[in-house]
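I have a structure I would like to understand better, so I am pasting it below and will then ask my questions one at a time.
Partial complex: the chains shown occupy the same locations as in the complete assembly.
Naming follows writing order (A and B), and every chain is counted from residue 1.
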């Protein structure tokens, strides 16, 4: 439970807000690379944390992310022509490069004052990087800009990963909390009746890895015990359920500042999953989704399955809007809900979206009643609120200056109940906070 | 004409308003019974007087009407599972009964504090009743709750009645006024030219009852003289038009507090009609419509006709939205309007909806010019405004404690012009204010 002021602080990310300032110390995804598929391709509208922008890929393959209105007469550069190393306004032909510099003032006389005037004209332009099939931007102060986070999915060969995006019609924070709240798997994603393993897990993995045991453990223990520890990039969150004998079934997720969540299901050799929650405004966000396998290429069958909507990947239309969404009640099937699945909604991603959207466009955290299974989100909020407050007091977030701290994994394992989380992590990943180590899968 | 303050007072029904408080001393329809067709069927969203709620029918056939957000994490119980005597949140499985009591906190440890914590959790839940194929709710203080109003349509066998609902896209009060304003029949519902009786009246009744005379009397006298008298449940409103010889044609309607109107057309042996106007918010309402015959079952032909849209019943889609509505100008046919009907709009209900919607989402009563034919709505407003003010001063509305006062009829008759309303009523109904009496039809 938060008071109303903290709920505002957590959820508002406009440029003038403390949380918006915190976000602007980190690189954030703004597009999939495929949305700007080649040099000089059409420009694209971007809205991120309430800012309206235009993105384009220039002749030299550089990505521009600039304010949309031409400084001459205010026409929108989205309708401009993406020409030789610059975007040209369709109204009177003024031209700008990826740095926002004005290359040509077509309607201005080339007199003595021209160059001086041209140099004064400058569009707001944000630095961009491309990695992991995603275009990232840095919207903060130039002097505090650092390297991209060293997330593993960006470091594996393209053959080893699958990247997608999906619209979510609610505030970023509740969507992110949904990914960190691993207790809900016992309910939201569960099937009803005998047919346990269907629909909720990756079936191809299930065959290979004893998935039915995991589903059984999750079904039977809805009160996982949480252990949280902080590291350079964020928080590792272990949730332990009773398994067989004296064993615990651990599902361990990672929260990486300010808006990444790595999923807790992966056993050694299986695919890893992660999501990044990027505010469009305070009532909607884009979720960037990535699945990767450090050891092998993803198969075509896996790619097809992810593309059709599977695990974190949603079934989306050509604008990355989920087919099953807030406006159509996620095509809930009440007969299915009665007899076969907890929600009657198809898709793990869609089930998450439904329940997170249903909290409201911005969840009201003043009326919650949290318990021990909510420890993950409690710690997420505390870290984010403290970091935002610290930054407002002049102290930069540590994680922003520790890009290597993001090279971590999250996943599942079974361990004897006597083992604490750091030992479980070391056994599973070779490192107590999950840093990627050679010889571990 | 009202001043702006009284117009606000009359039309606003949120929980914090005086009129909203007055409404909350009465039972109000919130759903048709068929919207919750059987035990453990899917839950349904309800919005009434600005309050968002979720309704469900439990395993014991009890109706729950509760606030929608689960107190654990705020997920919406509309997406929940309607299970054995309770609705279970789809997020983490917390479960609630029709009284809003928490039956199970699935994610909370069953330790010493569990029961105490569970007892503290309680959803706002409103009492409900089912009668007349309608689900009623009481949203007011528990200590002032009374019995359901004893309206006749709820007391006849199901075979003798037809119940429907329809959306209206304007404030409740102007819709209700439209039903009480019987003077408009001379204009709004009238046909043009020779073909008088078409389209405006129940043709099957017309054949049996001299309908053509009534249409002629209505056409010829657009200035009915009103007599109003107050009774336990509201107001009886008689409107007398010149008939043949020294006779008057009386059309007598009933307003029953706070939002019911009984229609004035019924001659002995014909079907009775009534409508109840329930605010969704201050700019839209649901109208519940009921036709009944105390003496005989309705025929299949009648049911089919009502279902297709006839008299007070509108032609609606599967969500009870009228096919001809504000958004499509009621499919007005201007050729039809020129040559055959006063409005060019098909359906008495749709004609009413058109003209009431056209006053604005909330009619501006400060610019009206009322005359003697508006006496009915003047008295309606006065009663409602006085009752709301009295309640704010601590005096409960009398009608709420007189459920038997609602067992009244409204209808038409012909009487000699020397007879005052109470004598006309006694002759027609056996009672001066229309209380249902044996031997009268």
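Rule of thumb we're sticking to: contacts are C-beta pairs under 8 Å (C-beta built on N, C-alpha and C of every residue); 3 or more make two chains touch, one makes a residue touch a chain.
This is a predicted model, so every value here is computed, not measured.
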Fill in: Size of the entire homomeric complex in copies, 2 being in place
3
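Criterion: only the chains that are shown with their structure count from here on.
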Response to the item:
To bring the C-alpha trace of chain A onto its twin chain B, one rotates it, in degrees rounded to the nearest 5, by 120
Fill in: Euclidean distance of C-alpha centroids - chain A vs chain B, Å
49
Discussion item. List the residues on chain B that touch chain A in their complex, please.
Written reply: 40-42, 69, 71-76, 78-79, 81, 89-93, 105-109, 117, 121
Worksheet entry | Complex interface listing, chain A residues touching chain B | 181, 183-184, 186-188, 222-223, 329, 332, 334, 337-338, 342-343, 345, 351, 354-355, 358-360, 363-365, 367-374
